[in-house]
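If you scroll down you'll find the structure; I have some questions about it.
Left out: one protein chain. Kept in place: all the others.
On to subunit A.
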Amino acid sequence: MATTSDLRGRRAPARSSSRPSSLRRHQIRTAYTFLLVPLLFFLVVRFIPTLTALRLSLFDWNILKEQQPFVGVENYRALLGDEKFGQALKNTALYTLIGVPAQLALGLGIALLLGRIRALQGLYRALYFAPYVTPIVAAAWVWQWVFSPQFGPVNTFLMWLHLPPQAFLTSPGQALPTTAALVVWQNLGFQVVLFLAGLAAIPRVYYEAAEIDGASPTQAFWKITWPLLNPTLVFSVVTGTIAYLQLFTQVVNLNFTDQGGPLGSTMTVALYIYQLAFGRYQMGYASAITVVLFVIILLITLLQLRFLTRRYDV
């Protein structure tokens, strides 16, 4: 957004004149025309399905039934008493609360450390980025082996330390944090790149000035890095939260025969929607959950943007 207004500002120096020139009108028209094409695409593949889901949520829509009766808010009322939905919602919140802070802290920490090294910096960056470009299914497969209670290197390591072996993905208590760890590990590379870019955008002169003023590195971090990194932090938190609220693929592939298990301990809202819609064909009910999830994500995002975005002066 910032770039478009910049461009416009630069290309239209005649700010004083109240009527745009004919050339400028032409440019605007061209811009609208070009914007219309992706907009149409968006309408067809995004907005119409979203509105259809909203409509479907008011019906008892089972694709294997001949009749799809209108039930009003019945699907939403049924949601209130649905324990499995409650559990999925709780799990999803837990994933977000574990995952977002963890990947932010680790991503920023690693980016700061990477900023200090000179030799092999490219190699280090590439290594951290590798999990992000690894197909999720393959990563989930590896994770299953790494955390296998029987053969996994993690348990072997624990036993070297004379610690009791853990059940990890096969335990209802540990499966969720283990799954969250996979997501954090996979997203880490992206977070690191994001923060490296954010850090590089902070002008060096501020740090030089701070050094001359005798500020400690900790002070420099909290007074310069942290506030100036705010746009990057907001971006990381908002997109991270959305990603965790829509968590699906990792959960599916970590326990393929009992998806969301054991005992529903790793079930997410997105997976529950998928199971209801495409495993049990309850499209109406699944749509109602989709709408609820949409509203939750929208509200959280708006709140985050409202409270995290800060104006800052240096």
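The working rule: a contact is a pair of C-beta atoms (placed from the backbone, for glycine too) under 8 Å apart; a residue touches a chain by one contact, two chains touch by 3 or more; residues count from 1.
Note that in this section contacts and distances are computed from a predicted model.
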Record-based protein name (UniProt) of the chain missing from this complex, from "Putative lipoprotein in oleD 5'region", "Cyclodextrin-binding protein", "Cation acetate symporter" or "Tripartite tricarboxylate transporter TctB family protein": "Cyclodextrin-binding protein"
Residue of A:T170, A:N230, A:T249 or A:T301 touching the missing chain in the full complex: A:T170
Residue in contact with the excluded chain [from A:F42, A:W145 or A:F235]: A:W145
Positions on subunit A contacted by the hidden chain, ascending: 63-66, 141, 144-145, 148-150, 155, 165-167, 169-172, 255-258, 261-264, 275, 278-281
